[in-house]
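One structure below.
Note that this complex is displayed minus one protein chain, with the remaining chains in position.
Presenting chain A:
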Amino acid sequence: MVTTSPDKDPVTDAQAPSAKPGGGVPVQATPVGATTGAPAELPPSSVAGRGMFGISGSGDTSGFGGLVRRRVGAGGSERPYGGYFDEVYDALEEAFPGLDDAIEKVVVDRGELTLHVKAERILDVARTMRDEESLRFELCSSVSGVDYLGSDERRLHVTYHLTSMTYRRRVRLEVAVGTEHPHVPSVAPVYPTADWQERETYDMFGIIFDGHPGLTRILMPDDWEGYPQRKDYPLGGVPVEYKGAEIPPPDRRRSYQ
C-alpha cells in the first residue's frame, strides 16, 4: 500500500544520510510489523505506517539513533474528488473568475476537502464561499495555524474551517506564508467570528492579519516576546526529582520520532 521505491520518495533522498531515520544505517530489510490500518493514500514524503513501530532501514528502535521528525506534506488530489467536493469546487469555479490563479492545490484526504489558497486571495475566496447561493458557507468554525518547520520557506500555515449550514458541508481553506513576510489578509470583514481566532493565531504563530480591526495578543501577556506555538519555540520546563532520580523536562526527554 505504501510505495517504497526510492525514486518516489524525494524527501528522504534529498536528506543527508545522517538525517534519515535510524541514522541512515542502510539495512536491506522489508518493513514488517505494525500497520495502523491507515488509508491507502499516504503522502509521498512519508514513510510512516510501516516497519516495526514505524522504524525502517534500521534495527534501532531505541530513540537514540539520531531520529528526525518527518516532514508533513501531501500532494494535490486529482479529479474526481468524490462526494460533494466536486460540486463545491465547480460552484466556486463558476462564481470566482480566475480560480486557478487563486488555488495552489486541492487535497482530498480522509474525507475532507482542503483548498490551498494563495495568501493574497483568501479574503476574496472566503467572501465567495459565504455569499454564493450554491456554496453558502455561512459559518467559519475555526481559524488556526500550523507551523510546518522544515517543509519549505512558507512554513506557517493558516487553516480556515468553513461550515455550510444550508448544505451541511465542510471545507478547509489553507494558506501558507513564510516567517520573513507573514502577512495574510484578515477574513474578519467576511466572518466577524474570525476576529479572536486570528488574534490567537497571531499570538501563537506571529502571522499578521492585514485589515484586522485590532490585532493584539489575546492569550499571552501583551509584552510577551516570541510566538509560542512555533516549532522552534522551546517548551521550557525544569527537571524534577522523583525518588532520587532526576526527570528531565518533557522536551529534553528521549524522543522517539
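Note that contacts are C-beta pairs under 8 Å (C-beta built on N, C-alpha and C of every residue); 3 or more make two chains touch, one makes a residue touch a chain; residues count from 1.
In the analysis below, contacts and distances are computed from a predicted model.
This complex has a chain not shown, and the name its UniProt record holds, of "Molybdopterin synthase catalytic subunit", "Phenylacetate-CoA oxygenase", "Sugar ABC transporter substrate-binding protein" or "NADH-quinone oxidoreductase subunit D", is "NADH-quinone oxidoreductase subunit D". Among A:Val125, A:Cys140, A:Ala176 or A:Leu215, the one in contact with the hidden chain is A:Cys140. Contact with the chain not shown here comes from a single listed residue; of A:Glu153, A:Asp232 or A:Asp251, that residue is A:Asp251. Against the chain not shown here, chain A presents residues 34-39, 42-43, 45-49, 53-54, 61, 63, 69-74, 109-110, 112, 114, 138-142, 144-147, 159, 161, 163, 165, 168, 170, 172, 191-193, 195-197, 200, 204, 217-221, 228-229, 235, 250-251, 256-257.
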